[in-house]
Structures are given as C-alpha cells and as structure tokens.
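The complex appears here without one of its protein chains, the remainder shown in place.
Moving on to subunit A:
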C-alpha cells in the first residue's frame, strides 16, 4: 500500500511536468485520461520517474497501471524493491 509521502512526491512532479490541475489528481482517477497522455508523453513519464526515483520504468509495465492508485502502488513497490537491493 502506498504512503502519503509517495502520493505527494508523485503528484508534485506530475503537476509540474504535465501541467495538470492538482485537483484533478485523485486515486480513483484514470492516469491516461487525467494527464491526457499520448504515446510520446509516456516517454516523458519514464524520464520524470527516473529523475525522481532513480529507476527506469519499462513501457510494458504501464499496461498494468490504470488509475493513480495503481501508479502509486507501482512506484511504492519499485521503491521498496530498490531499498531491498541496497
């Protein structure tokens, strides 16, 4: 389960990068529709995740991410995995 800390950090860079109204970002909202992502924007999503968390998301991983809650959970798992590896 994701933490408030992850939510805050993720929302902050999504608002900054994709210039979306912060009020529109809710756990149940659909990531692609809310951020109006096209195929090129997913490349930039990979870039901002890498610059904020230091790991790279593979494009196929996005297939399992529908809502912001899914996204927070995915990031949380990857962060935990990263910590375990260290």
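Criterion: contacts are C-beta pairs under 8 Å (C-beta built on N, C-alpha and C of every residue); 3 or more make two chains touch, one makes a residue touch a chain; residues count from 1.
The criterion applied here is as follows: contacts and distances are computed from a predicted model.
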Choices "Glutamine amidotransferase family protein", "Glycolate oxidase iron-sulfur subunit", "3-oxoacyl-[acyl-carrier-protein] synthase 1" or "ABC transporter ATP-binding protein" - which one is the UniProt name of the chain not shown: "3-oxoacyl-[acyl-carrier-protein] synthase 1"
Omitted-chain contact residue, chosen from A:1, A:22, A:40 or A:83: A:40
Touch list for subunit A against the chain that is not drawn: 17-19, 38, 40-41, 43-44, 46-47, 50, 56
